[in-house]
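Selected chains from the complex are presented in situ; the others are not included.
Each chain gets a letter, A and B, in the order it is written, and its residues are counted from 1.
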């Protein structure tokens, strides 16, 4: 359990981000360090300007899926951002923005939500990952 | 080859489920145990009510992709559910529903197809996964 879990977040829809947050929180609860690397549309979702928005769901969710997600949110389910904040309190969770995606979206570090710990390139991501599992979401 | 392969199925479209079934069957054929953890729209696809339905394809498939998938199905290709049933006969394949997604979709264990072996939380999933690879589909 010493090797970290390494999540590459690419997708920025609320359902995939929630799945990623649950995987992060579960690993943190087990004492496993988690590295999160934000690319493309996931990075956009972690900006100060966008983190509180509705980021939509995968197209396959359909109207029934939409209704289920909304009902659970109305019943008080934590958002993915709240779940990640809790996971950071619970364990070792490091969230880094991909420098190439920062350029793509023309973002500066001050544009990012405080959940994000820094900006790094893919080489630094691999060096942190070590021999731990890499999961692309 | 002793560590299991651990597939987190999130997406419920027939093309991704077929890719997951092929990865499962291949690992089972090599004697590798496989743990499958069903979340969100993939879990919906494993319900008794929905498992026989057409679950659509990724939006990028387009009409040419749709035609190719339909032609192969008409030529007798096994569905992803059939491939998973065969993989269970062949090797050690354990399929668990994510308890949080059960709540989201308001499902009870009796709503699930017999392919599903049980319901568990993310912590139990990690404990089964051990040091094996985790793949998110």
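Methods note: a contact is a pair of C-beta atoms (placed from the backbone, for glycine too) under 8 Å apart; a residue touches a chain by one contact, two chains touch by 3 or more.
Note that the structure is predicted; figures quoted are calculated from it, not measured.
**Student:** With 2 copies in place, how many does the full complex contain?
**Tutor:** Full complex, one repeated sequence, 3 copies overall.
Rule of thumb we're sticking to: only the chains that are shown with their structure count from here on.
**Student:** So, what's the distance in Å between the C-alpha centres of chain B and chain A?
**Tutor:** Centre-to-centre distance between chain A and chain B: 23 Å.
**Student:** Any idea which chain A residues touch chain B in the complex?
**Tutor:** Those residues of chain A that touch chain B are 3, 5, 15-16, 19, 22-23, 25-27, 29-30, 32, 58-61, 65, 68-69, 72, 133, 135-137.
**Student:** Would you pull the chain B residues touching chain A in the complex into a rising list?
**Tutor:** By the definition above, chain B touches chain A via 8, 10-13, 39-41, 44, 55-56, 59, 98, 100, 103-106, 121-123, 125-127, 131, 133-136.
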